[in-house]
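Note sheet for the following structure.
Here the complex is missing one protein chain, while the rest keep their positions.
Note that the chains take the letters A and B in the order they are written out, and that residue 1 is the start of every chain.
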Amino acid sequence: MLEIAGRKFRSRLFTGTGKFSSSEVMRQALEASNSEMVTVALRRVDLNDPGDDIMQVLDREKFFFLPNTSGARDAQEAIRLAKLAKASGGGNWLKLEVTPDPRTLLPDPIETLKATEELVRDGFVVLPYMNADPILALRLQDVGAAAVMPLGAPIGTNKGLLTRDQVEIIISQAKVPVVVDAGLGAPSHAALAMEMGADAVLVNTAIAVAGDPVAMAIAFAKAVEAGREAYKAGLGTQGSEASASSPETGLGFLR
Amino acid sequence: MEIIVNGENKNIDSGTSVEGYLKTLDINLETVVLECDGGILKRDEYPVRILKEGSVLEVIRFIGGG
Partner (left out) sequence: MIDIKFAEKDTKIMSQEPLIIPSFQELQNIMDSCCSEDVEAALHADHVGIKGLAALLSPLAHDYLGQMATRSQEITLRRFGRTVQLYAPVYLSNFCTNRCAYCGFSAENKIDRRILTLEEVEQEVDILYKRGFNHILLVSGEAPKKLGVDYLEKVALLMRGKFAAVSIEVQPLSTEDYSRLFRAGITAVAVYQETYERGIYDQVHLAGQKCDYDFRLETPARCAEAGMREVGIGALLGLADWRLEGLALGIHLAWLRKQYWRTALTVSFPRLRPAAGGFAPLLNVSERDLTQMVFALRIFDQDVGLLMSTREEARYRDGMLGLGPTRLSAGSCTAPGGYANADSGGEQFSVGDERSLVEVCAAIRKIGLDPVRKDWDCEFQVGKS
């Protein structure tokens, strides 16, 4: 079973709660996904329309909330959001996002490392969203990140695992769980990440904007399971040449 | 007197407590977090914290996000 910072998860599909057409569709999709960890953002309440409340739609017994710091542009802003999230009853878990570029929403490695270090010191369980940079993953691990969340492709692009080679290195080196986040646009992308040995994936847009979000959530759940099973089973390797014995040319020196 | 709530100017009576003001809004207090003049307020501070002229209040809660 997946374990992050001492907490166990049966499902290796984490889901985001943004971009759904309604709270009700979101609830149905997330329940269908069997996901146990959902990310949530923090925002000001709309004073003119305070109604729509995600907390009341989702059963917190079923879903573990992972507050994110979306919108933060530097470490300081992220730390402020982290403290607010904790005060909101979000616990001390945090998906750390520091994204200074509003166009691509790519994470800032330097500010992310700084914020991780400080938040870990303050007792937070930090899961930083990061570019698929293997050394950064190790540096984040070294300062106490509970997991690392490399992106598959820029967020919202649905392009899949463009960072495959880098993620492969991260998986082979990391001691903490690796959660592939962002850019996974189809169940096959999620399955690929899981086959490679990712510990979990986080999917939001691909489910939220699907023609039928509930059906797509089920499809992702199956893909994640299939990918994990394949990883555990040990994938066969590709290649055509395979003869039981080959001439030992070049080894004639052996005595 | 005037205070700033979530970036908007609001007129309230002087001597109003945070809780008193929130009751005028249709908000479930259990699901929000408040930041007043840069500091996070604990739940038991709501009735006793009196808003001042120019107080900056942030009313925040979880919303959907990835």
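As a convention for this text, a contact is a pair of C-beta atoms (placed from the backbone, for glycine too) under 8 Å apart; a residue touches a chain by one contact, two chains touch by 3 or more.
What you see is a predicted model; the values in this text were computed from it and never measured.
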- [ ] Would you mind listing the shown chains in contact with the chain that isn't displayed?
- [x] A
Task: Sites on chain A contacted by the missing partner chain, in the whole complex - done: 138, 172-173, 175, 197, 231-234, 236-239, 242-255
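The criterion applied here is as follows: only the chains that are shown with their structure count from here on.
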- [ ] In the complex, go through chain B and note every residue touching chain A.
- [x] 5-8, 25-28, 31-33, 35, 40, 42, 58-66
Open item on the list: Going by the contact rule set out above, which residues of chain A touch chain B in the complex?
Closed with: 16-20, 23, 26, 39-45, 47, 50-51, 53-56, 65, 67-68, 70, 83-85, 87-90, 155, 182, 202, 204-205
